[in-house]
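Only a single protein chain was left out; the remaining protein chains are all shown in position.
Chain nomenclature is as follows: A and B, assigned in order of appearance, with residue numbering initiated at 1 for each chain independently.
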Amino acid sequence: MRSDRNARAPLALKIAAAAGLAFLHLPILLIFVYAFTTEDKSYQWPPPGFTIKWLGVTWNRPDVWEALWLSVRVAAIATLIAMVLGTLCAAAVSRWKFFGRETISLLVILPIALPGIITGIALRSAFNLADIPFSFWTIVLGHATFCIVVVYNNAVARFRRTSGSLIEASMDLGADGFQTFRYVILPNIGTALLAGGMLAFALSFDEVIVTTFTAGQQATLPIWMLEELVRPRQRPVTNVVAMVVVLVTFLPILAAYYLTRDGDQIAGHGK
Amino acid sequence: MQTAVLFSRVSRHFGSVRAVDDVDLDVAEGEFFAMLGPSGSGKTTCLRLIAGFEQPTAGHIEIFGQTAEGVPPYRRNVNTVFQDYALFPHLSVIDNVAYGLMIRGRGKRERLQEAEAALELVRLPGYGDRRPNQLSGGQRQRVALARALVNKPKVLLLDEPLGALDLKLREQMQEELKVLQRSLGITFIFVTHDQGEALSMADRVAVFNDGRIMQVGTPQDIYQRPRSRFVADFVGASNVLPPEFTGSGKWASLRPEAVRLVSSGGHRARVVSRNYLGGQTRLSLEAGGQRLNMLTASGETLPADGAEVLIDWQPSDLHLMEDSQ
Partner (left out) sequence: MSAPQAAILPGRGGAAGTVADVFWRNPKVLLALLLIPPLLWLGIIYLGSLFALLAQSFFSIDEFSGMVKYELTLKTYGELLNPANLDIIARTVLMAAAVTVAAAVVAFPVAYYAARYARGRWKALFYLGIMLPLWSSYLVKVYAWKLILAKEGILNWIFEKLHLTWLLEAYLSAPLIGGNSLSVSYTGTFLVFLYVWLPFMILPVQAALERVPGNLVEASADLGATPAQTFRTVLLPLAMPGVVAGSIFTFSLTLGDYIIPQIVGSSRLFIGQAVYAHQGTAGNIPLAAAFTVVPVVIMGFYLWGAKRLGAFNAL
C-alpha cells in the first residue's frame, strides 16, 4: 500500500521512524566500541582508551574455541535434520488437501510459538523420565525441533509460489515423479531451502534457553556467554565474543534475504 | 484413417459432481478437433483425461488403438500446450524446448539442434538463450508450442491456447496454428470457450454442456444446423424462436444475418434499439411478442428507433431443431 505519489512523509513521522530504527541498532553498535576499550574491570563510559589486544586474548582462550566449535556442530546437524523434516512437511502441506492439514501447520509452529522455557523443561523432564543422559545429541534433538518451522515456512512460501502446472508440464514431457523432482521442483525451491537452512543455522547458533535445559556439561557459545554475564571473568573478552557473534550471524541473514528476495518475505519471524 | 482418440462412455466424477458424464468421442488421425463449451462444461476435463492428468471413473479411453486409462502422462506420446504456458522459469528457452528430449535421454548436441529447429518452426529463431520471463505472452506461447512439438507427439493438446492474447495476435496465431497443423499432419485437439475461434480453426467441433457432448460436426454443421437450443445459443448469436412463433411445433434457430428488411410481405416488427458494430449494425426488433436480432450492413439507411418495419427470411434459413433443450 503506497500513499499518494506526491505525498512526503510528515516530519514527525520521519523522526519517529528513524528514532525507532536507531533504538534497534545503536545498542549493538555500542558493543563494537566496548570490544576495543582498555578498561577491563567495569563497563565504563566513555572508554578510557582503545586497544586491539583483547582480540588476541580472546583468540587464545581455549574455552571460547570449544564453545564455538560445539555451537557450530550442533547448528550444522540440527539444520540438516530440520531441512529434511521441514521440506517433507512443507511439500505435503502445500500440495495436498487432507484431513488435519491445519493441525499439522499448528504443530510445526508450536515449538517456536510456546515460550522456550516450556520446550526446555518439557524436554528435560522427558529425557529424565526416559533415563537418557544429557549430551551433544540431546542438544541437537531440542534444536532440530524448533528449527523445523523456519525451514518449513520458507519452503511452504516457495512451494505456494511455484505453479502446479510446472509439475504437470514436466510429466507431460515424459518425466516421472523422481525426474520431475530433480529437474523441476528442486531447482525451483532450492534457494528457499538454502535460505531456510541459513536462518535455521543462525537460530540454533544463538539459542540459549532450550539449550540450558538439554545440555549436560557441554557449553555452547551462548551458554558460555550466559555464564560470563552472570559471573564475568574478563569483560572485554565477552565483548569481543559478542561482536564476533553479531558479525557471524549477520552473514547468513543477509544471504537468506538475497536468496528469497523476489516476491516473498523471509518467513519465520516467530522466534 | 485411424482413430486418434477414442472415448467410450467415459465419465469423470468428483464426488457428486459429474464433470464428464458418459461421453463418447472419436477424433480422427490428422484432424484439427475443437472442444467448445462454457466454463465447467467438461471440455478441459476431457482434455486432461487424454493427457493423463485425470483418470476416468468409468469408461474406456484409447489413443491410437492402445488403452490409455491407468497409463501415467509421462508414458503417453501426447503433449500439451498449457493455458498458462507452464514454461520452466529456471531454464533458458532452448533448455525448455529440449526438456522432453533430455528426459528421453537424447544427446546434448542432438537435442539442442532439434530444439533450435522447433523454435524456427514457431518463428522464434535464435531466441534460445533468453529466459521465459524476458518474453512477451505471444512469444511464450510459441515456446510452449515448440516444446510440445519437438517430441513429435501423436496427439497435440492445446488448453485455451489463445485466451491471454489480444485480438490481433489471436487472429494471427489462429492462422499460424492452422497452417502448422496442416503441414505437420499431427492430430490437434484444442479446448476453447470462444466459438469464433472454434469455427475458424477446426475441422470438426464438439460442443460441450454440463459434462456431456451436445453435438459434434463440422463448423458449418454446428452453425447452420444446430440440433438444440443450447448449441444454437452458444454458437453464434442466434435467434431462438419458440414453437408458437414458427407454427411448426418445434423450436427453431434463425441467424441474424439471414433476416432482411423488406418493403412488402414478411412480418411486422418494431425497432427497439440499434448497435453499431463497425462493418455491420445489429438491430434489435420486436415481432409478434418475440425479440429478434438482425444484422445489416452499416452503409444502408437504417430505420430509427421505434420505427415499424417489415422483415423476412428464406424458409430454409429457419432451422427447426430436434432437441428442445
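Everything below uses one rule, namely that contacts are C-beta pairs under 8 Å (C-beta built on N, C-alpha and C of every residue); 3 or more make two chains touch, one makes a residue touch a chain.
The model shown is predicted, which means the values in this text are computed figures rather than measured ones.
Undergrad: Looking beyond the chains shown, say which of A:P27, A:G49 or A:P62 touches the absent one.
TA: A:P27
Undergrad: Which listed residue, B:V78, B:I94, B:L124 or B:L180, touches the chain dropped from view?
TA: Here the residue in touch with the unshown chain is B:V78.
Undergrad: Can you work out which residue in B:T67, B:S248, B:S273 or B:S298 touches the chain that's missing from view?
TA: Of all options in B:T67, B:S248, B:S273 or B:S298, contact with the hidden chain holds for B:T67.
Undergrad: On chain B, what residues meet the omitted chain?
TA: Interface residues of chain B facing the absent chain: 63-68, 70-72, 75-78, 106, 110, 151-152, 154-155.
Undergrad: So that we can see where the missing chain sits, which residues of chain A does it touch?
TA: Those residues of chain A that touch the unshown chain are 1-4, 7-9, 13-14, 16-17, 19-21, 23-25, 27-28, 30-31, 34, 42-46, 84-86, 88-89, 91-92, 96, 98, 104, 107-108, 110-111, 113-119, 121-126, 129, 141, 144-145, 148, 174, 176-179, 199, 202-203, 205-206, 208-209, 222, 225-226, 229-230, 238, 242, 245-246, 249-250, 253-254, 257, 265-266, 269-271.
Throughout what follows, only the chains that are shown with their structure count from here on.
Undergrad: Tell me, which parts of chain B touch chain A in their complex?
TA: 51-53, 72-74, 78-80, 82-84, 86-90, 99-100, 102-104, 147-148, 151
Undergrad: Quick check on the complex: what are the chain A residues that touch chain B?
TA: Touching chain B: residues 163, 165-166, 168-176, 179, 183-184, 187-188 of chain A.
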